[in-house]
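The complex appears here without one of its protein chains, the remainder shown in place.
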Amino acid sequence: MGNTATAQKATIIVFADTLDKVMAAFIIATTAAAMGMATTMFFTFWGLGALKKGGPADCKRNWMQKMLAWMLPKSPASLPLSQLNMAGIGAGMLKKIMAQKKIASLPELIESARDLGVRMIACQMSMDAMGICREELIGDIEVAGAATYVGEAQDAQINLFVS
Amino acid sequence: MGNTATAQKATIIVFADTLDKVMAAFIIATTAAAMGMATTMFFTFWGLGALKKGGPADCKRNWMQKMLAWMLPKSPASLPLSQLNMAGIGAGMLKKIMAQKKIASLPELIESARDLGVRMIACQMSMDAMGICREELIGDIEVAGAATYVGEAQDAQINLFVS
Partner (left out) sequence: MGNTATAQKATIIVFADTLDKVMAAFIIATTAAAMGMATTMFFTFWGLGALKKGGPADCKRNWMQKMLAWMLPKSPASLPLSQLNMAGIGAGMLKKIMAQKKIASLPELIESARDLGVRMIACQMSMDAMGICREELIGDIEVAGAATYVGEAQDAQINLFVS
């Protein structure tokens, strides 16, 4: 499939912080990586929520950023659904159904992505804007800017924006 | 335009179930197909709502999936707007304006897509998760997984994610 002369590449921008959309991004990313594509995920804005470790973090934040941190999901485990969330009941039901159907959960997908060598990048500018610091994010995340994303995307076969 | 040696291809992932976004996906898909591109639409998660026939269906569902089926749109005709829906008034007004302006409706766009040979695929994993069965969907839909999508997308010129 495609041009086999050069390595195939895929990039996905993860802008959303809802369980359904973040799962979709990781399903595509892990599938592409499993099929041999060098795959990069670029987490920006709300999407940074998918990379949070959870637990307390000692970031320097002004009062507006403190409010934001308080209102946003604390980790992948607390992401809502983009619709029918019903204060978390919908998200809980979806997780339950998926477990019954033996569909990988989000934490499992993130683990798979790491095992498959998916490159995960947190957007520097978004971290600055939202007052999210490096230590809040899971271990092996790169921090970079939009130019790094464009550089990756311009010779990739698949580029998606998940918002 | 582009590389004319090989056939041009386009893929669109339809993740959303709102009238405005599903119409946008079909407008791009039918335009690409009309311009000679081999076009594939991959319907996943909420996007499966755009492929429902409407009417009763005898799927096996657990009680959570029954609730979900009851809450989700029953067919393309009942899709809401992503904003200003106002309990369907907004969607109704948009359809009315579009009819006045002789813009194709969603059912007409779906019909066009079929006539133009657009390949429509329903995501197997999403159907499992949401308890949507084959007989609920319109006739000529393929059912496949993420690997089929990635295989198509990796040698397509246009790949979009409509969420």
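Here the chain labels run A and B in written order, and each chain numbers its own residues starting at 1.
The working rule: contacts are C-beta pairs under 8 Å (C-beta built on N, C-alpha and C of every residue); 3 or more make two chains touch, one makes a residue touch a chain.
Keep in mind it's a predicted model, so treat the numbers as computed, not measured.
K.L.:
If the hidden chain were put back, which of A:65, A:83 or A:105 would touch it?
P.N.:
Missing-chain contact among the listed residues: A:65.
K.L.:
Which is it among A:115, A:128 or A:142 that touches the chain not included here?
P.N.:
A:128
K.L.:
Using the definition of touch stated at the top, determine which of A:24, A:37 or A:160 touches the missing chain.
P.N.:
A:160
K.L.:
Across the whole complex, list the residues on chain B that are touched by the chain not included here.
P.N.:
1-3, 8, 10, 16, 20-21, 24, 27-28, 31-32, 34-35, 37, 82-84, 93-94, 96-98, 100-101, 103, 157-163
K.L.:
Can you name the residues of chain A that touch the chain not displayed here?
P.N.:
Residues in contact with the chain left out: 13, 15, 44-46, 62, 64-65, 67-68, 71-72, 125, 128-131, 146-147, 149-151, 153-156, 159-161, 163.
Assume only the chains that are shown with their structure count from here on.
K.L.:
Taking each chain's centre as the mean of its CA atoms, how far is chain A from chain B in angstrom?
P.N.:
24
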